[in-house]
Each structure stands twice: as structure tokens, then as C-alpha cells.
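Shown here is a partial selection of chains from the complex, left in place.
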Amino acid sequence: MNLKKKKKSYKVKNLSPGTMAYRGKKQTTAISIDIINYNGDSYKREHSNRVEDAFNHKGNDQVTWININGLNNIKEIETIGLHYELHPLTLEDIVNTHQRPKIDEFENHLYIVFKMLYFKDDDQLTKEHVSMIVGKDYILTFQEADGDVFDDLRDRINSTKGRIRMRGADYLMYAILDAIVDNYFSVIEAFGDKIEELERHIFESSTSSNETPNKIQALKQDVLKIRRAIFPLREVINRLDKTDINFLEIKTHDYLKDLHDHIIQVCESIDLYREMVWSLMDMYMTIINNKMNEVMKVLTIMASIFIPLTFIAGIYGMNFDHMPELHTKNGYYILLGAMAVIFVLMLFYFRRKKWL
Amino acid sequence: MNLKKKKKSYKVKNLSPGTMAYRGKKQTTAISIDIINYNGDSYKREHSNRVEDAFNHKGNDQVTWININGLNNIKEIETIGLHYELHPLTLEDIVNTHQRPKIDEFENHLYIVFKMLYFKDDDQLTKEHVSMIVGKDYILTFQEADGDVFDDLRDRINSTKGRIRMRGADYLMYAILDAIVDNYFSVIEAFGDKIEELERHIFESSTSSNETPNKIQALKQDVLKIRRAIFPLREVINRLDKTDINFLEIKTHDYLKDLHDHIIQVCESIDLYREMVWSLMDMYMTIINNKMNEVMKVLTIMASIFIPLTFIAGIYGMNFDHMPELHTKNGYYILLGAMAVIFVLMLFYFRRKKWL
């Protein structure tokens, strides 16, 4: 194999299993903790930067949702993990932003990993690694940085009338996943628009720059990456629906089934767009060839008409002593006429070939 | 990922699960309710715009089919849903026209979603989201708008001689699905004709416009979309055949198996057409290249014949003092003869190469 390293060193340190290593974007923001406590009657939301505040879930008849932003704060996250008795490998996965979506069942809690895709304020697509610990009456969520897709959900918890205030942590888990999947729909819709736009561009554009294949290639890679971020969640939700953990109420299963339907729909859309992007390259190729055909026709028509005529003119430009045609009175006009006839015949020929 | 939003905002509101949101075409038509009551002896059909009329299924020994048109009337549909004790998520799916075909089993009824494909009066292919609630002795169907494929079925119910008047709601459910699948056959037949027509066009057309790749691309997308609308129904019918809901008579299973055969046949046809459309692009590419080859040959023959001849004429157009050939008596005629010989040899050469 001729695969050879360049400059960069790919030798990684083989860390002890369970060692926490943050692999996301470099950032130095402090940890930010957001705590929501609610039941049918009460609602309280707090915000803190102190790790200890993440420990205080009441447990008495209330649901506690603790959201922790800032995976770069490894120490603090480890402290939280120890408090909630998380497995060392779980802690490793919480901060490893490359971890693929998965679900791990433990005796007292579930651990779910997924990717949050959303448009930030600058309308740039953002992919964030999110971990969720689901306990009997609490949920911990760990996010890479501030900004998420849960604002509508928080509003619904705040307002007293929603179903969510009547239900336990298992329903909250469902609601969080539902918010994630709902956002996937908007991401793939944006993707579909992007494809359509590029398709229109390909048909209308007249220049044959390398920009277009570049864009198609980028779209291909995007669809592959989005696919990879979303597809494993299908299996996660499927297994979640079949888990026999004790705090999952029966009526929540209806919602999980619905969620499963939705994620399948997302996956089908991705595969549809995938096929479309793949066939864009073919289509572009065809259009380039069509253009080249057009160019070749112009060249061929011009050359085929004027090269023979030039030859004839060349004949009568020769300096032979004895060229009787040159000395006839109307020779010049007769020749011009003959040339015009050839010209017209050629045009006629190319028209019959449908090249004009 | 360089996916970036343009203009349009893709931020969707994450609605509470079970919230009904109509996502179909904008329309303002009022709800339209069509009620058919029948058994072996009697038949009655009513039409109404009042929601309350949808509640009145007799239940005594009669089958009631209530068809509701106009999914945009969310309030009215919710009222109906509450009367028939539908799950909030079912209500959400009834009006969500993006919902993929599926089947949900509840204690007292089945909920089936499918897509109705048919040609409207203007012969435009129409895709409609249809939901069906199947109870012990009633069926509710919800359609996006007026116009459907059930007219033949209604006629058969009306006439006394058909098998359908002897049977229960489960057979009516089968008959509705059968009407849907029968129409799929006509849609894919139209699709097949479209492919054949385009294929013929590709072979016969002489211009190399971008219209053809555009059409192929559109066909590709159509086949992918039809596929997506129809394929999940296969699984739905399969599961329907295996459901253990109590009101499904044993002899109806024979009909469901037959229906399953039919939907598989539709799916096989779609995949066949899919492969055909995919290979159209390849074929078109080949034909463009064939044409370019043709163009190149004309250019090459013209240039190869006349450029050398022009060169020779150029030689004797030079003004050197001492060019003895110019002063020979028959030099001019000898040269013309030589040129003619070259011309003929060239023609001969290209003929041997089979370019002429």
C-alpha cells in the first residue's frame, strides 16, 4: 500500500479505556449548567456555573432536567459523572465528540448519544455531539456549546397546559429526542433546496468552470456526513422502544413508535437526496458534452465552408504564366458566383444535417 | 459542512407531540362529509358539511363508511377524532400530509395511512394523503380534498348484487385498499409510456439541447418519489394480514393476500422502470458522443483534404523570380491534375477508414 503519511503525525497515544479526551472544536468557555425542576404544579428554572448545582435534583415527585454546556471542561464533567455514578466508558463517550449515536442500558439509567443538527444564528449548519443520561426522575444532557433546539420544548414545560407537565422523565426524554428529530426535518429540507438550486444552476449556467463539480462533490460529502450522523439514531430509537428499563411507562411507547416513524421518514428522505445528488454529476457530464458538441459544430461549419473557398481563391492566386481563366473578361465575377453557390450549398447541407 | 441556508428560514417550531398541523397545499374549502350506510338489504348515502353528521353511525347490523374531505379544517377533524376516541398522535398524523404510509393498531380500531395517486380531470398526476380508521362496523376516511378513486367502489356498494353488501367493514377496508392499488397500476403504466416516449425521442432527435437531460433528471426524481409513496404500503398490507384485531374475518385474509401480491407487483414494476430510467442517461450520453464523432469526422475530412491542397496553391502563389514550373506551358493543368489526384486519394483513404 502506497499510503504514506505527510508532514502531520498520525501516531495517536493509545489512552487507557475510560480516559476522557475532548475531541471537539477548541474552546475555552466555562461550564454552564441549566436546571429545570417541574411537576404538574410547580416549575423552576435555575442557571449556574458551579458544578455542585448540578447535583441538586430533588427527586421528590419532581422531574429534574439538568443541561450542561461545554464539553471542554473535562474535570467538571467527571465530577458530575462521579456524583451520578456513571461508568468510566460513559464519561469517555460524553466528551468524545466523534462517538456515533448509540444507547447503553445500565441498571439505574439509560445513556443515549446523538447528534444535534441545527442552523445557528448565522444560518450556518452546526453539528453538535449531545449525550443524555435518563434516570428515574432526572435527565442530564451534555452539549458541546451553547445554543440548541430545545427552546420550544422549554417553553412548553414552562406553560402549565401541555401534556409534559403531567408526565415523568421518560416523556421528557421522548420530547427531547422529538425536538432533535423535528430539526432533522428542517435540515434535510434545506438540503433538498440546495440540490434543486444547484440543479437549476447546472442547466442555466453557460460557463464550464470547475466550480460546479466542486459543488456537487461537496454536496455528496455533505449528504454522506449527514447520513452518518442521523442513521444510527434509527437503531437507537428502535432499541429504546424495546428496552425493559423499569421507569419507562407503557403509554410512552406509543410516542416512541411515532418517533421511530419520523426518524425512518428522515432516513428515507436522506437516501432520496443521496440518489439525486449522485445523478447530478451524470447530468452535469451530459450537459458539458452537449456544450462541447455545440462548440464543435460551430468550428466544423466555419471550417468546412471557408477552407474549400480559400483553396479556390488560392488557385487563382497562383502565378502560372498560362492560366487562361485569369484573362477572360468575367472570370472574376463567374468565380465569385461559383463561390457563392458553394457557400449556399454548404449551408444547405448543414441545415439538412440539422446542425444549424 | 458548507451547507448554508439561503433567504428562507428553516427554523421550524418544535410543536408539542400530538399538535395538529396541516402541511398540505393551501386551501380554504370547508369540510365535506359523505356518509354511506349499508347492509345486505339497505343502502343509504348522505352528504353533509356539519361535523355532527359524522358521528351518526348506526352500528346496528350496518356498515358505515364516513368519508371526510378537507384536511385543512383542523378543528372539525379534531372534533371528529375526539368523538371516535382517536389518539392525539393519530390526529396529528391524519392532517400531516408528509406522514409516510403506516399502520397503527389500537384496541378498538386500526389506523392506516397511505397515498392516493390518480389522474385528475386535467390529467395531471395527483398525490393525496389519505388516512383510514377501521372500526368493527364503521370506516372513517380522511382525504386532503375532493376527488378520489372510489367511485367504482361506491357504485358496487350501491348495486345490490356485489359481494361487498354481504360483508363487514373489514371487507370494505380491503375494497378501499384494492381501489388504491388498482390505481397505482394505471399510474405506473403511464410512467412506462413516458419512459418509452423519451427513449424514442432520444434516438430520433437531432438537436443536442439540455432539454433531454432535464427530462431524464425529472423522470428520475418522479420514479424516486412514486417509489417512496408506494413502497411502504407493501409493509402495511403485510402487517395488516398478520394483525390479530378481532373484527377481521378469516375469509378476508385471502383477499388481503391477493392484495399483497398486487402491491408487490406494483413495486417490482417501479424498480424495473427505475433501472430503465437510470440507463436512459447512459444511453443519451452514448448518443451525444456518437453525434460528436460524426461532427468531428466531417471537420477532419474537410480539413484534411483542403488544407494540403491550399498549401500547394500557396506554393505557386509565391513571388520568387526563379520558379521554372510557372513558366512551363502546361504547368497549370498538370498542377490541377495533381490536385485532383490528391483529392481522389484522400477520399479513397477516408472511405477505407469507413469514415465516409
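As written, the chains take the letters A and B, and residue 1 is the first residue of each chain.
Here, contacts are C-beta pairs under 8 Å (C-beta built on N, C-alpha and C of every residue); 3 or more make two chains touch, one makes a residue touch a chain.
Predicted model, so just to flag it, every value in this text is computed and none were measured.
Q: Tell me how many copies the full complex contains, given that 2 of them appear here.
A: Copies in the complete complex: 5.
Criterion: only the chains that are shown with their structure count from here on.
Q: Within the complex, which stretch of chain A touches chain B?
A: 119, 123-125, 127, 149-150, 152-153, 156, 162-164, 174-175, 178-179, 182-183, 185-187, 189-191, 193-194, 197, 199, 203, 218, 222, 225-226, 254-255, 257-258, 261, 264-265, 268, 272, 275-276, 279, 282-283, 285-287, 289-290, 292-294, 296-297, 299-300, 303-304, 307-308, 310-311, 314-315, 317-323, 353-355
Q: So in the complex, the part of chain B that touches chain A is made up of which residues?
A: Listed in rising order, the residues of chain B that touch chain A are 1-6, 8, 10-18, 87-89, 93, 98-100, 102, 104, 206-210, 213-214, 216-217, 220-221, 224-225, 228, 278, 281, 284-285, 288-289, 291-292, 295-296, 298-299, 302-303, 306-307, 309-310, 313-314, 316-319, 323, 325-327, 329-332, 335-336.
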